[in-house]
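With one protein chain removed, the remaining protein chains of the complex are shown where they sit.
Chain naming follows the written order as A, B and C, and within any one chain the residues start at number 1.
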Amino acid sequence: MIDKEYSSVASAIADIPDGATVMIGGFGASGNPIELIHALIDQGAKDLTVINNNTGNGEVGLAALIGNHQVRKMICSFPRSSQSRVFPELYKAGKIELELVPQGTLAERIRAAGAGIPAFFTPTTVGTILAEDKETRQFDGRTFVMEPWLKADFALIKCETADRLGNLTFNKTARNFNPLMCMAATTTIVQTGKLVARGDIDPERVITPGIFVNRIVEVSDPVHEDILIAEGRSYP
Amino acid sequence: MIDKEYSSVASAIADIPDGATVMIGGFGASGNPIELIHALIDQGAKDLTVINNNTGNGEVGLAALIGNHQVRKMICSFPRSSQSRVFPELYKAGKIELELVPQGTLAERIRAAGAGIPAFFTPTTVGTILAEDKETRQFDGRTFVMEPWLKADFALIKCETADRLGNLTFNKTARNFNPLMCMAATTTIVQTGKLVARGDIDPERVITPGIFVNRIVEVSDPVHEDILIAEGRSYP
Amino acid sequence: MSTGWNREEMAARAAQDIPDGSYVNLGIGIPELVAKFVPEGREFIYHTENGMLGMGPPPAEDERDLDLMNAGKKYVTAVPGAAYFHHADSFSMIRGGHIDVCVLGTMQVSANGDIANWSTGAPGAIPAVGGAMDLVQGVKHIFVITQHTTKTGEPKLVEHCSYPLTGPGVVSRIYTDLAVVDVTPAGFRVVELAPGITFEEVESKTGAPILPPG
Partner (left out) sequence: MSTGWNREEMAARAAQDIPDGSYVNLGIGIPELVAKFVPEGREFIYHTENGMLGMGPPPAEDERDLDLMNAGKKYVTAVPGAAYFHHADSFSMIRGGHIDVCVLGTMQVSANGDIANWSTGAPGAIPAVGGAMDLVQGVKHIFVITQHTTKTGEPKLVEHCSYPLTGPGVVSRIYTDLAVVDVTPAGFRVVELAPGITFEEVESKTGAPILPPG
């Protein structure tokens, strides 16, 4: 019988090694798998390359992972946040690398990895300094740049409901990058607010089919980044 | 106020001109917008390029459109059907052109058009006669072929439920190519089994957001290709 | 002394040029105000990059849904007929040319429609681009709302942008505190002057040749 359930966030992320590339879902304060990230802080893997749209907020979640010196390189579209100084300070001190990728290109590169597309052409960045090292090409009289797929060893995902096969649903704009990252990682690890029996999710309502999910752990009352920040919390 | 409703299939497709490129949703007998296709037969536009996975069944729907000599060229993955001789006979007589595209490449080329991606690389067809005229390239030591986007002037779509903004849901495997074609045509024309008020479709359950839809016509009791064929029907 | 348009008036003026039924993406800052000035009888559907069509106004603080934010990371609401989707679908709408109008703030716009609104290029600054480069290349019509000059009086409408570009040749119309300005094949052209503003004043505060209305 297929059952992808893990009993704890710690066991679900236990084998993430030093040097791994890790996608982390979420955008702003919504859809972030905070409990999985905090488990990764406890676990201590180092030299990580992390892919997320941002670099975290406050001193919890992704910002805390970065602040704990576990991240060698960030791949993201917007590394500034009014709510966090963690990344900027390390970056200015030359202690963390940055690959800046426009948001839509980031999303499409992740999707391409999941879809078996090694490269594609996009108009985004044409004529800007971000296209300087990129191959360009004309189609229908317009210039486009070539962008490669973006894969990861692990993806840390937050969803609303999961069944034991790994079928997932998300809540509102907490969906964001999560379904794409599920497709693009060798091992996709999901924290779900609710773990339900097989058949309890309407097949029409499934956003991420179970084929893209390897491990599920129920976190029934997940914290929210904005609440933690409002409470002045930090981690660890 | 936004209201994309048309009162009849005839008025919804009235302006499709001779020579237009028309995507038609559906796979096998499911998800085919038969009423829209029959309206196009009544309307009489000629020299069409039609994009569909197949070439129709029996002597109704797409097979009837082809049989009525309105189609100059088919772009599809599987032009044979145990249930129709219409396309094969015209093809052997040299009266219709064929561009054969593997099914996954067809889907991805249509999605690329909708997503503003002029070309992408895929392993599909590498080492086969279907890649003979295609540009190839190595990524990570493996060979891929480059495929261009595939756009259309019009898309004829069948869905289960639509609201007046054009948000759509589909039923089971009748979804198939329909949501992709909605994205890739200049003018997307949808027949819906049920037209509901704005807000009556759960925003989490929307498969095609209204931004991809231009015209909606309610066809509340749509015929099904398999039933028409079983009844020995033909059109016109 | 000139009077000109204030922030709300600039946003209201831009809203006048958006057709009924448009799909609209609003940048952070003054562009967000456009949603307050939808002309009578028209409806716009708002897109937000993080996965929603049909974005509504901010909720009361005690009615916030923590999973319902916009691309500016502010809490928002959903109007009837909204839809949620993931980031790749969201940027397919942008890159695929499905969004009708994007209204952006800017640091500079050049006479050929180049826009620079993501980076000062200053050494040591942390680069952050977000979705700006996707928007300017993908959306059908790029409108800019901006003060005509910087706080220190430097022109923001220039011959060539000195800041790094967000995208070349993409802006079609500019709404400033002084005028509505089109980017035309012949360069900047004033479409309309704000109340109490003369063409000569606009010309003197513009860093490139600019044509008068008409």
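Keep this in mind: a contact is a pair of C-beta atoms (placed from the backbone, for glycine too) under 8 Å apart; a residue touches a chain by one contact, two chains touch by 3 or more.
Just so it is clear, the structure is predicted and the values come from calculations on it, not from any experiment.
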Contact list for the unshown chain, restricted to visible chains: A, B
Among B:177, B:212 or B:235, residue touching the chain not depicted: B:177
Identified contact with the non-displayed chain, of B:107, B:195 or B:219: B:107
Contacting the left-out chain in the complete assembly, out of B:125, B:161 or B:214: B:125
Absent-chain interface as seen on subunit A, which is shown: 1-2, 111, 113-117, 163-165, 167, 183, 198-199, 201, 203-204, 206, 209-212
Hidden partner chain, residues of subunit B it touches: 27-31, 53, 77-80, 87-88, 91-92, 98, 100, 102-108, 110-111, 122-130, 170-180, 207, 224, 226-227
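Operating definition for what follows: only the chains that are shown with their structure count from here on.
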Distance in touch steps, counted as few as possible, from subunit B out to subunit C: 1
Subunit A-subunit B separation of Cα centroids, rounded to whole Å: 34
Chain centre separation in whole Å, for subunit C relative to subunit A (CA means): 29
Residues within subunit B bordering two or more other chains: 115-117, 203-204
Per-residue multi-chain contacts in subunit C, two or more chains: 52, 78, 84-85, 88, 91, 94-95, 138
